[in-house]
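Take a look at the structure below.
Note that one protein chain of the assembly has been removed; the remaining protein chains are unaltered in position.
And now, chain A:
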Amino acid sequence: MNVIEHGRGKPPLDPHLKALENEAIHIFREVAAEFERPVMLYSIGKDSSVLLHLALKAFHPGKLPFPLVHINTGWKFPEMIAFRDAVVAKHGLDLISHTNPEGLRDNVTPFSHGSARYTDIMKTQALKQALDMGRYDAAFGGARRDEEASRAKERIYSFRTPDHAWDPRNQRPELWSIYNGMIHPGESVRAFPLSNWTEVDIWRYIQAEQIELVPLYFAARRKIVERDGMLIWAADKRLELLPGEQVREEMVRFRTLGCYPLTGAVRSEATTLDEVITELEIATVSERQGRAIDRDQSGSMEKKKREGYF
């Protein structure tokens, strides 16, 4: 059968991406139908951009039947916040931005408290606060199983205790595409529609669907400083230079986006989507290489997830 698509002048998706898209839409609809108070965690990055695009597709012609939550640590790239606000306005989204008030009060920064404690207070604890305040019983996230070894074992519906903890040894079996959305009061589920996507799938989908991204993903001359083998963005006054460090300008881009002090840039000349994809295809390091928090110890992601991290 020839399925004729005459849409927005885009060629139809190839069967591989179409299958991934169909699966994600199915998960969105299932969670929205089964849970009372779903929410979507929106982190502004490329995976969140794909996630949001899929959500818009899933509920078309209706609006999203849930709000978005952004955990704002106060240390995001300014370009990310500007992009976030533009996206919210464009699609008429209901976005809740949350910052851990205690962390703010105690002036918890990546520099003063170290990446592990900072991440726990400003991200993990902040996320739990936001979820508790909204009494959300399901939270969508953009995590993929190819990102990290403990993620590879996580279910699409990742069951969480009232403390938001993940118990990897006690996960519900997940067969076919039938999801068990039944929970007791206080318990919740993190739902991952992008579980089966790889990094390359994300980029090819962005290309095929013409999804807008934060410009930081594309190479430009940016102020950076080299620290612990990472290239740190150095255009914020709050970044204090250590002895011997020098700010310089280089052509760099970011493979993942988070808090700028914890996110390493890569040297790159890729200024367009095509060039980024080409660069990716010959990349020999994984995207999480640029994330300081993953490098603390093997199994650190599993530890953080047990504590309630996404």
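The criterion applied here is as follows: a contact is a pair of C-beta atoms (placed from the backbone, for glycine too) under 8 Å apart; a residue touches a chain by one contact, two chains touch by 3 or more; residues count from 1.
Definition applied: contacts and distances are computed from a predicted model.
S.K.: Given the options "ATP synthase subunit b", "Cytochrome c biogenesis ATP-binding export protein CcmA", "Amidohydrolase" or "sulfate adenylyltransferase", say which is the protein name UniProt records for the missing chain.
M.R.: Record says "sulfate adenylyltransferase".
S.K.: Kindly state which of the options A:104, A:183 or A:251 is in contact with the chain not pictured.
M.R.: The one listed residue touching the chain not shown is A:183.
S.K.: Touching the absent chain: which residues on chain A qualify?
M.R.: 1-8, 10, 14-22, 25-26, 29-30, 32-33, 56-63, 145-146, 148-153, 168-169, 171-178, 180, 182-184, 195-196, 198, 200-201, 204, 277, 281-286, 288-289, 298-299, 302-303
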